[in-house]
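Working notes, structure below.
Only a part of the assembly is drawn; its chains keep their places, and the rest are absent.
A, B and C are the chain letters, set down in written order, and residue numbers restart from 1 in every chain.
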Amino acid sequence: MKHSFLDRYSSLDSPIHRLDPRAKIVSFLAALLIIVSEPRGEVQSFLFYYVLIGALVWISRIPVRFLLKRCLIVAPIVLMAAGLMLVSGSPIAEGAIDHPHGGRALLSLSIALKAFAAVILLTLLTSTERFHRLLEGMRALKMPALLGVLSAFMYRYAFIISDEMLRTSRARLSRTPGRLNISRFTVYGHQAATIFVRSWERSQTVYNAMCSRGFTGRFPLRTALHFRPVDALFLISFTLVFVAVRIVI
Amino acid sequence: MERAENSMRNDPVRAAGVTITDLTFSYEEEREVLCGVTLRIEPGERFGIIGPSGAGKSTLLLHLNGILTPGRGTVEIGGLPVDRESIAEIRQKVGLVFQNPDDQLFNLTVEDDVAFGPLNLELSSEEVSACVEEALAEMNLLGFEELSSHHLSYGERKRVALATVLAMRPEVVAFDEPFSNLDPAMVEHLIDIIGSLPATVIIVSQSILPVIASCDRLAVLNRGRLVATGSTREIASDRALLRHCGLDFHFYCDVCHELNLLQGGTDV
Amino acid sequence: MHIADGIIAAEICLAADAVSIGALYAFGRKTEAEDIAVMGFMGAALFVASLIHFPIAGTSLHLGLFGLAGILLGIRAFPVVFTALLFQSLIFQHGGLLTLGLNAINMGAGAMAGWIVWKAGRIPENIRAFVAGFVGILLPASLMAVEFQLTGYGRGAVYIAYIYSIVAVVEGVLTLTIIGFFRRVKPDIIERSQR
């Protein structure tokens, strides 16, 4: 795993990138909530939502291809849900009973639209901000402290594990001419366990190394967050537009 | 450590040559890590590649058994080009000892790890045991069979890593920094082993003295380019070249001289 | 396994969020500094495991390791699962942000079940490890099926659980191997978990 894989486009520069992470977190979360709480079977308003999100994408200069790839990740579960709805769904939970014919089709469509809109919003959030600044923003927004520290560790340890995976597979490949004999599949188990144990050990030594460099439980940040009027303006106007669409349409 | 008659050493020499032509590679788009490396290593030769840290030495080695794919250029082992089709045969021919032993060990015990390669070669179980025991003995590791590599010191793991590759009896053995983290006695022993392997040996290292002691020819890699190739004598005495590449080792000699004086100039 | 935003009714999601944030505070309160490193590691392991997909029965399934998390961390597995999910939803769009609480409850339940199985004395360690891994993933899948039904997806959802029982076997074996490896290489980890 490349480190750039996680926040690959966070080093681009755009008005969105320059916003304070707190402004982005709150406004994107609000938009997410508004979109997801759209009644089932409602599809017209999504035209507007997608236009709004599209504008954001355009301003942020995040490549569309990249966003589409991210949508592919959730595609299986979304398609499964949409498919289930089409085949065996019953609109018991909410409205949409007034679509007797297109009912189920509209229901599936609205589920897919919601899910993909949510994915694009979240991807935008994470690819327009460096990950540790995002965490800092969440902490400033009173996210439980444990969550912040855990995330920071997790982020680092994830590299350690994937590093270990890359190395052991190189080693296995180098000494495996041809395909691994099926009767020796336990090798995979041992390899997995080795990766686990070794990255466990490495995570412990890394933690020790951190302690020996004065770590006390809080990750230091080099540049402090700075909430400007522009951020407030973005937060308010962005949220209002979404609320307006939700109410009016 | 001395073992007089040794089957690996008495094998007929099965060594393959290595030809690298115009090899170019970059991990990321901007930075070329290897630029147009062309090199010919004869069968049975002991060939050293020296270069400063970050020169691209490890990257070059990873091309020898197709773990990395060249951006441009080709690598041939014994006339066989390294590519998708030939990969199985290539990996049988080429044994790679990684720079970091932890990259190499992934089985439960030392014995499993050493046996992993030979088992993949579909040898009979006696042959496998023989290979394993021989490799362990070579590396002075008898008695470690049942230990887990997680419980060994770094230098011990390094020796296990060497054993895992020797046990496969490859035609080309490529060592990445074999001498680091070993004690002097082990370094000397390893130089002996390298001298007697019935294979082509490629050594990549920054520990210049042991490389000089073990190689017939040297190449100097600097920032991804081959800046010189020649006999060990030629390269080792070209002090200007070495200094230019940050490889000037004369300072080690100074330390030795000083000590020899201390001892009243003992015989050399 | 990871439910995306917009699939389950918003009310259910929000209720689950409230519950799981409460649980987060309750279970996470007593963590000590040294535990954090282990928890962070386990979270990273969950996170990486969920990226290892393998295709079965037309969909692509992935590992969970929730049983293992339960074995090694006990009750503290919940904050870890929660954080790992937050991560996945933010970085890989695996699951969603509003469904975070729901997903955390599902998978946290798996981890707890694994822990309970592991604690059941007398039974040989290998069997406990296998079962812990097995229920660790099957329980979340079953809970997910129930939630789908509640939202009105009909009976089709039950098949989710069937499909996941295949993964559950793989998980069981993997958990068993890792625990066996630990027993051999780092017995202190296992001893710690049995306290």
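As a convention for this text, contacts are C-beta pairs under 8 Å (C-beta built on N, C-alpha and C of every residue); 3 or more make two chains touch, one makes a residue touch a chain.
What you see is a predicted model, and the numbers here were worked out from it, not measured in a lab.
Colleague: Since each distinct chain appears just once in the view, could you give the copy count per chain for the complete assembly?
Modeller: Number of copies per chain kind in the whole complex: A x1, B x2, C x1.
In the analysis below, only the chains that are shown with their structure count from here on.
Colleague: Counting C-beta pairs in contact, which chain pair has more, A-C or B-C?
Modeller: By the number of C-beta pairs in contact, the winner is A-C.
Colleague: Can you give the whole-Å distance between the Cα centres of subunit A and subunit C?
Modeller: For subunit A versus subunit C, the centre distance works out to 19 Å.
Colleague: Give the residues of subunit B that touch two or more other chains, as numbers and ranges in rising order.
Modeller: In subunit B, residues 108, 150 touch at least two other chains, as defined above.
Colleague: Counting only residues that touch at least two other chains, what does the list for subunit A look like?
Modeller: Residues 190, 193-194, 197, 201.
Colleague: Write out the stretch or stretches of subunit A touching subunit C in their complex.
Modeller: Listed in rising order, the residues of subunit A that touch subunit C are 6-7, 29, 32-33, 35-37, 70-71, 73-74, 76-78, 80-81, 84-85, 87-94, 111, 113-115, 117-119, 122-123, 125-126, 131, 134, 144, 146-147, 149-158, 160-162, 165, 186, 189-190, 192-194, 196-197, 199-201, 203-204, 207, 217.
Colleague: What residues of subunit B sit close enough to touch subunit A in their complex?
Modeller: 62, 65, 67, 88-89, 91-92, 95-96, 98, 100, 102-108, 112, 116-117, 119-122, 150, 164-165, 168
Colleague: Considering the complex alone, what residue numbers of subunit A touch subunit B?
Modeller: 167-168, 170-181, 184, 187, 190-191, 193-195, 197-198, 201
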